[in-house]
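Written below as structure tokens is the structure these notes are about.
Only a single protein chain was left out; the remaining protein chains are all shown in position.
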Amino acid sequence: MARIELQDVRKSYAGQEVIHGVTIDIANGEFVVIVGPSGCGKSTLLRMVAGLEEISAGTIRIGDRVVNTLEPRERNIAMVFQNYALYPHMSVRDNMAYGLKIAGLSKADIDAAVARAASMLELEPFLDRKPRALSGGQRQRVAMGRALVREPAAFLLDEPLSNLDAKLRVQMRLQIKDLHLRTGQTTLYVTHDQVEAMTLADRLVVMDRGIAQQIATPHEVYTTPANEFVAGFIGSPAMNIFDVRSEGGILVLPGGHRVTVADPPPDGDLRLGLRPEDVETVSDGADAFPVVIHSVEWLGADAYGYCVIDNSDTQLTVRMPGNAPAARGDRLKISLSRSRLHFFSKEDGRRLKAQRAS
Amino acid sequence: MRRTVFPHKLLPWLLLAPQLAITLIFFYWPAAQAFRQSVLKEDPFGLSSAFVGLANFRKVLSDPAYLNAVQVTVVFSLLVAFSALAIALFLAVQAEKIIRGKGFYRTMMIWPYAVAPAIAGMLWLFMFNPSFGTLAWPLRQIGINWNPLLDGDDAMILVVAAATWKQISYNFLFFVAGLQAIPKSLLEAAAIDGASRRHAFWTIVFPLLTPTTFFLLVVNTVYALFDTFGIIHAVTGGGPGKSTETLVYKVYNDGFVNLIMGDSAAQSVILMVIVIALTAFQFRFIERRVHYG
Partner (left out) sequence: MAEPGQSPMAARGLARTMAHFWMILGVIIVAFPIYYVFIASTHSVQTILRPPLPLLPGPEAAENYSDAFSGGIGRIGGVSLWRLLGNTTLIALGIALGKIAISMASAYAIVFFRFPFRMACFWLIFITLMLPVEVRIQPTYKVMVDLGLIDTYAGLILPLIASATATLLFRQFFMTIPDELLEAARVDGAGPWRFFKDILWPLSLTNVAAIFVIQFIYGWTQYLWPLLVTNSNEMNTIVIALKKMISFADADTPWNLVMVTSVLAILPPILVVVLMQRWFVKGLVETEK
């Protein structure tokens, strides 16, 4: 176990910089998830930590050692790959034992380590099978087992659940969480799935276009997104974000609606963020504005109303209780003072100030 | 392009060294020598040589014996390539219709692949030997004056038969693989559209086999040009009266038996140009189908 420190890590391909200086400090035993859309550089970052990709600038430390130029095997890390990368001609046992064999452990030590990992992952019945005789979920567990036997300084996982079906993914997510609690292993986990990210992480690194947009706990990322990208990326359905104008305590909304807010942002053009689940409807009031529902998705416990702000073409998603859904064409009034608001700069998308509902 | 590679710099050179060494010593150096000699003329004692430009080529290309070899080669190659392709395709199509016993037929068909061309030639010579060949005997009984050792046309027929026989296996395997790659649903769709079997073959199967046929055409041409040297050398020795003297046989004969270096080198260079053209042709076409990353 060890801490991992990334200091201004950069990566360029043929003069084109794709990772623009990422700094992360991962504490011993911490579970950090790197999340972002595809092509944001999250896998590249993980592979640089693993030593599979050279770094162009910056420093990576694992434990007390600078590992910048070390081979993967010298970094004392274990990795789980998206497609598992099991050796097709080796049994499950041999797959798990391979790294230990190369490290020159004794037969007895290898057997003990494999047995321990196999029991943790309930792989005992499959130890003598070849990977092709296993289901997707079992293969995934073997890949986890191969990483576990090593007792490495850090555990790196690259989208380990993306090849599983939805139900199995939930199951394995819980198992990974459980394993982490039991082993206390420093873990760096890459995913594009925000549910995985939110549920697993002690801390999240939200990446976009080669930049760590925000590094914080899942709660903080959700409640206080650092910028418009993070606000839009985390949360499902996505946060409603649209242009507003602030004029001395009054917000001018699309469609020309003028609404008073209790704790107004500075005057000028800015972006207002409003999570569908934070929207409060009221019968009337000076702090409310009208929307028209044009379709409703009923999901059981909840329903989502897809609305348009009256007199405009700005769309707005609203979560409604599942037992009293509205219908197409209904009009709602939305209270801003009772909803939780996020303001972002119109120029660079940065968060302006936290607005708290009264 | 692989994403991950080993970082070693010296090791790959060590791994490549044996192949590169052999390639340079036994392929590039002699090929370069052939080019060099093709523009030189040696004195009869081989003591000195002078640069003569394209004179050797001019001499070779205006030599009636060489033009005869060109003609023999074209006739021989066309006959071999066409017969070997046609027979193999016909048999492969028959094999496709068979459900039980396919494996048996395939096993029986691949034997000739393992037979050396020279021996293939000798086998056919044994069978059609005018004095004791069992198959030459009935020809004589019905009054055909068959003698491949004296008659040029008979000799050509014999070497074409032997060369074709040996190449059928190879083509057969490729056509079977090509036919298996054609989705059955296409033929079922054609049947539902009311196409007869024959019609379906020419409008669907044959066009879809074009890549295989095309590939085999090049391979068979190369085979007929070069690999059949053994057949000619062992059976007819280019005779009777140069009637089966192909280009490759003539290069060998001039360079080795008659020791005319400049001519032989010029002929080598011409052959090289032919192979390069054929390979480029084939590679262009493979490029289109197989992606070399």
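Here the chain labels run A and B in written order, and each chain numbers its own residues starting at 1.
Heads up, the rule we're going with is that a contact is a pair of C-beta atoms (placed from the backbone, for glycine too) under 8 Å apart; a residue touches a chain by one contact, two chains touch by 3 or more.
Because the structure is predicted, anything quoted here is derived from the model rather than measured.
For the chain left out of this panel, the touching residue among B:P138, B:P207 or B:G241 is B:P138.
Among A:R73, A:H294 or A:R328, only A:R73 touches the chain that is left out of the view. Counting over the whole complex, subunit A has residues 50-52, 71-73, 77-79, 81-89, 98-99, 102-103, 146 touching the chain that is not drawn.
Listed here are the subunit B residues that touch the chain not shown: 2-6, 8-9, 11-13, 15-16, 18-20, 22-23, 25-31, 33-34, 37, 87, 90-91, 94-95, 97-99, 101, 105-120, 122-127, 131-134, 136-138, 165, 168-170, 173-174, 177, 191, 196-197, 215, 219, 226, 229-230, 233-234, 248, 251-252, 255-256, 261, 264-265, 268, 271-272, 275-276, 279, 286, 289-290, 292-293.
Keep in mind that, in the parts below, only the chains that are shown with their structure count from here on.
Our note on geometry: subunit A versus subunit B, Cα centroid distance of 61 Å, whole angstroms.
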